[in-house]
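Every protein chain of the complex appears in place save one, which is left out.
== subunit A ==
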Amino acid sequence: MQFMLLFSRQGKLRLQKWYVPLSDKEKKKITRELVQTVLARKPKMCSFLEWRDLKIVYKRYASLYFCCAIEDQDNELITLEIIHRYVELLDKYFGSVCELDIIFNFEKAYFILDEFLLGGEVQETSKKNVLKAIEQADLLQEVSKFNFSGQSISMVGCESKKFLFL
């Protein structure tokens, strides 16, 4: 997999993960282009499209589009599975996930994705294992947080809440 993007129906990017090194400028260009193309597609259309020399696989969950770019020989259906699995993971972790969860806890969403995929390849196919790893890492984080004074992630959440309304 080359990269994964999450964006809202309004075209606002919610998460991006690149597994190929690209400059910021290119990334921005690609993102803009893809968001436009994907949003323009009708719901009845199939989830695959050919774009440059890549294949784009996307799926819409509630108000969020999950969009992956894969190479020519890759299997589209398994990519859909991956997206679905990721959504399941988010769901389990946040407890019926919604867009706001991902905005306020975007770093968590990244951590989950990182546990699930690494370098664009599926790292762990078992949902249980992924969640276990995340929980333990979180636990570790909590411990170190208590040792430390107080600044916590929730503050970041507040900050990003402000960004949301830009």
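Here is the rule we go by: contacts are C-beta pairs under 8 Å (C-beta built on N, C-alpha and C of every residue); 3 or more make two chains touch, one makes a residue touch a chain; residues count from 1.
The criterion applied here is as follows: contacts and distances are computed from a predicted model.
A single chain of the complex does not appear, and UniProt lists its protein name as "AP-3 complex subunit delta-1", one of "GPI-anchor transamidase isoform X2", "AP-3 complex subunit delta-1", "Hydroxyphenylpyruvate reductase" or "histidine kinase". Annotation for subunit A: contacts to the undisplayed chain at residues 13-19, 21-24, 28, 31, 42, 44-49, 73, 75-78, 80-81, 106-107, 110-111, 114-115, 118-119, 121-126, 129, 133, 136-137, 140-141, 144-145, 147-149, 151, 153, 155-156, 159-160, 162-163, 166.
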